[in-house]
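Each chain you see keeps its place in the complex, though not every chain is here.
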Amino acid sequence: MRSEKSNSAPLGLKIAAAAGLAFMHLPILLIFLYAFTTEEKSYQFPPPGLTTQWFAVAWNRPDVWAALTLSVKVASIATAAALVLGTLCAAAVSQTRFFGREAVSLLVILPIALPGIITGIALRSAFSIADIPFSFWTIMLGHATFCIVVVYNNAVARFRRISGSLIEASMDLGADGFQTFRYVILPNIATALLAGGMLAFALSFDEVIVTTFTAGQQSTLPIWMLEELIRPRQRPVTNVVAMVVVIVTFLPILGAYYLTRDGDQIAGAGK
Amino acid sequence: QEPLKELGKGEGELSIVTWPGYIERGETDKNYDWVTDFEKKTGCKISVKTAATSDEMVALMNEGGFDLVTASGDASLRLVAGKRVQPINTDLIPSWKTIDERMQNAPWHTVDGVHYGTPYVWGPNVLMYNTEAFKNEPPTSWKVVFEEMTLPDGKSNKGRVQAYDGPIHVADAANYLMAHKPDLGIKDPYELNEDQYKAALDLLRVQRTLVGRYWHDAMIQIDDFKNEGVVASGSWPFQVNLMRSEKQPISSIIPEEGVTGWADTTMLHADSEHPNCAYMWMEHTLSPKVQGDVSAWFGANPSVGAACKGNELLTDEGCATNGYNDFEKVKFWKTPVTKCSQGECVPYHRWVSDYIGVIGGR
Amino acid sequence: MTTAVLFDNVSRHFGIVRAVDRVNLSIAEGEFFAMLGPSGSGKTTCLRLMAGFEQPTGGHIEIFGETAEGVPPYRRSVNTVFQDYALFPHLSILDNVAYGLMVKGIGREERRKAAEDALAMVKLPGYGTRRPGQLSGGQRQRVALARALVNKPKVLLLDEPLGALDLKLREQMQEELKSLQKSLGITFVFVTHDQGEALSMADRIAVFNDGRIQQLGSPEDVYNRPKTRFVADFVGSSNVLSADLCRRLGLKAAFASLRPEAVAIAPPHNGALSLSGTVASQSFLGATNRIVVDVEGARIAVASPATQGFPPIGSAVTISFAARDLYPMDDA
Amino acid sequence: MTILAERVILPERRSTAGRLSDFFWRHPHVLLALLLGPPLLWLGVVYLGSLFALLLQSFFSIDDFSGLINYEFTLATYRQLLSDTHLDIIIRTVSMAAIVTFVSALIAFPIAYYAARYARGKWKALFYLAVMLPLWSSYLVKIYAWKLILAKEGILTWFFEKLNLLWLLEAWLTLPVVGGNSLSVSYTGTFIVFVYVWMPFMILPIQAALERVPANLIEASWDLGGTPAQTFRYVLFPLALPGIVAGSIFTFSLTLGDYIIPQIVGSSRLFIGQAVYAQQGTAGNIPLAAAFTVVPIVIMGAYLWMAKRMGAFDAL
């Protein structure tokens, strides 16, 4: 029984935590605020006036839609690839012992532990050595590489929680390997995979650095934003898009939380 | 490599590496659009990749996947040497004959009498300044960005000036020294011996103490003038025009020391997959209309004299304003090489690393 | 009588760990067979060898006369009740119980009925729609039992199924299990480290230590006639008398065991043996008092009826016991 | 109950799945190979292969004039990497990464601690969302928001002015190293944005580590006479350390490699990420860019090795 249930936090801690959270959130509010400013070219503070016109403008910009479509496609396929690879890897690492197991878990973490620019530049130079032209698939490859770990972490945490005897119980009751996978393993890791998949999606959706190196001339949403922020036409449109994206990516994150909250943390959620 | 023999049908696509503001399709101001019509006429869909420095352009061309590049003088010869661009067949470009003679055989695109592109536009790197800070005493010398001084508004220039974030800026320092330290014997700001080079770097180190952030991107420079209290900097007429159009208190001059400048050439990639569209584009860009429009928008000068007259956007005074007649005062960008008129000069790669060092505080 | 499980010199070594070492045993059909031993003595490993989760590294296993090596668990008509129950958390109780039938391809309606019957048998009718998380420990244990029994296994393996339950519940489940086994006639192999449990439930007991069987026999055999000092020590809290003491009592043996409840604090009557010593300590155990008597350095525990009260600590007493309760043992 | 097994050992299954299942059961190594094959092919061959190919390039050099790579083995690029200019960049970046990591941990800890130890039920969910919201808001837009805040004529100045505290800001800006013309062109500004953007990556692992500290260890410490401060120092902090290390893998590595933040908010002094980006993209000097990437690889390699030993991976 935790004593904290009845005790409340010391005041100093409350203040520090609240200040920290405020630090994290005020700039976000600003992003939202400037989605409504009437000023188009530069950001003035305080904004001279408020308007909702940018939502309509953003809606009617074909470049926004093109970038959005590409980002959604990349994130979906990268997530799918990460789901398959991450799950396979998690299954191998958590269900069996083999020489080099530690090395594999290190290898999976490497793409997020190394700065994105390294992943990006390495893949880019590999593409150029192998004479692979930039395409949708080169972006996807880069994204899936660092998304694997998100799925892997979630799946491994869940695999650890499925007691080994559950799988043995299934076999004991007459289920062969495939039946055991279908009826016991899959239902038990499903929510973890869903959570991992959602985080992978959100991660891919916001990736700038790796994309810069693997996209060639294609624009994903973050690349579009970078371009827009540096060479603005209608600056508030960028904020509108950012705000909508925050709100939209937020739903899967919320979902992931509720799917995994009892038990494993959202492993590798950051990233 | 043999140039193209005859013009065929357009391939439907064309990708161009260029400076920001060089190729407009009316997105910022619908009056400035020299792409839409071209696309309609030729069916060549244009995609534009902007680059902030010449080095970036060279890197993009080395990487491949582009058809054309509007290379400045400090990039063009490197591209030729690296065999990244191909000679062009001037016969396939009817307007070739209309080109300003000063540009037609310019050394930055002509090697052994072979042309590696069509001139686009040229212009000076002007001194842009904030008219409120300078009140009624506009600057006359690059001194304001090289040495600490009190500006007419009574405050120091420290932290309020900028310089270009590209190694070629060393030439601006050399240009300044040419006027102020004649005993160094600098004849050409792109050809510096060790002593001259050292003096230029020393000057740049002084400049570092004045500069908060170097400008790398035209748009970010505009932001800095608006939000960061920057009041003077070397710049392109493009930024000046853009800010003036936004009613910012901005003006520019060509200081007494003269200026560096750029003269850009549209060059065709050695492995271009859309050479026909490329040739069509080169021809298109040489029309007085496009030349005038680009010059008006960017604050540059046309390579086709006819553009100076009768262009609605440029107006008849435009060429004079943009320095069309100052051609002689402009020391055009070119790549510093070891072999030079002084015998041995400091090559470009040292400019690159030393300039990074100077900005880094070394 | 058919032999349900036969271990012929079976070993299972993990590297240098001899989890199971040259074990011979033969369990008869319908028998309630208990495996008793301290932690790490190889009980679970034996069970896993029967279930097919482990393969022997030596020896031979037969189940109802058929070779078991190389047969995966899902092809053995042997079911297990796991120590932690291993109920499928994502399935309802009914689906848990019907699982074995489902993977065998039995139709939905039929398996529902069979599962409900099984739940009724373990006295959980109507619990089918719940989830395992909504049941108490004892209830889960019964679901695990039903889930195994619904498959009509020839052999049911139970790995410390009552280990996690508290005393009251445990006693109740012991009775239920025992009567279920009687009525179904299935062979039960039951693992426990609780001697009381093994004694009260099993037909025969194998006492394990260090991967080997120390003694195999009926509860009375094991309790009253321990073959080794280890068994004497482990099964009930026996007194182990040294060779010295044995000699003085006229017994030729390296060691002898003497159950506390066979000793009385009283002068010897007809033919009884006796020793004298001083009371070293005592404690009240409810039904009995435990009095430890120091006999020339050897400590002999006496279980005397609580009604007799405590002699004062340090007082001199005589203890007596029948010669037949002194049981000689082979080895240390 | 219908099934009555005739035999105790059931016959082999004849379906493909059944036979395959038997096969895998007898040959678990084949199954393992099938599981590990695809991810290893992807990560071990494609990803690691690319990394090695990149490293290989660092042993080539570049022709200064044409910008083309000279494919001959040389250490010249590493000599170049160790020049003063480039060492400055490395030291600057590593120091920034270290300070950012330290301060991120400092700010993150109370948040993580509160979330792990005190927040319950709805509050816990709220805390989680409050951490995730900034984490998943567009990274670029956040940086630009900071540019607005930190600019000389930006929001912070506006606030300081309103509060009559402008002198304080100006005093700070006159300090050596951390100062500058405005916050947005100073190390202070770069630092603030780095901390802001990466700090959420620190909170979650610390929270995870703290949640794993059994509550009764803290009670045990109190019970033995440890005051709250002592309990933090001797029990809570050491046990949260793997979480901090796990979080610092992110903050450290992300700072080492980022090139967007210091370019948008900074003083034009390069960081490793910018140098790599510039060498690769602007200068086309792939060998030097590759040599630069060796620095974060070596640092992160050592870091990961240490983290693994501390058990930080469980907190990732």
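The chains carry the letters A, B, C and D, assigned in the order they are written, with residues numbered from 1 in each.
Going forward, contacts are C-beta pairs under 8 Å (C-beta built on N, C-alpha and C of every residue); 3 or more make two chains touch, one makes a residue touch a chain.
Since the structure is predicted, the reported quantities are computational estimates derived from the model, not experimental observations.
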Chain-type multiplicity across the complete file: A x1, B x1, C x2, D x1
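Rule of thumb we're sticking to: only the chains that are shown with their structure count from here on.
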Shortest contact path, chain B to chain C, counted in steps: 2
B-D or A-D, whichever has more C-beta pairs in contact: A-D
Rounded Å distance between chain A and chain D, as computed from the means of their C-alpha atoms: 14
Inter-chain centre distance, chain A versus chain B - centres from mean C-alpha coordinates, in Å: 41
For chain C paired with chain D, centre-to-centre distance based on mean C-alpha positions, whole Å: 54
Numbers and ranges of chain A residues touching at least 2 other chains: 174, 176, 179
Per-residue overlap in chain C, given as positions that touch at least 2 other chains: 72, 74-75, 78, 104, 151
Chain-to-chain touches, reported pairwise for every pair that qualifies: A-B, A-C, A-D, B-D, C-D
Chain C partner contacts - residues on chain D that touch it in the complex: 1-5, 7-13, 21-22, 25-26
Contact set on chain D toward chain A in their complex: 10, 13, 17-18, 20-22, 24-25, 28, 31-32, 35-36, 38-40, 42-44, 46-51, 53-54, 57, 107-108, 110-111, 113-115, 117-118, 120, 125, 128-142, 144-146, 148-149, 154-155, 158, 196, 199-205, 207-208, 211, 215, 219, 228, 247, 249-250, 253-254, 256-260, 273, 276-277, 280, 286, 289-290, 293, 296-297, 300, 303-304, 308, 313, 316
Contact footprint of chain A on chain B as seen in their complex: 15, 20, 27-28, 47, 49-50, 63, 65, 217, 219-220, 223, 226-227, 246
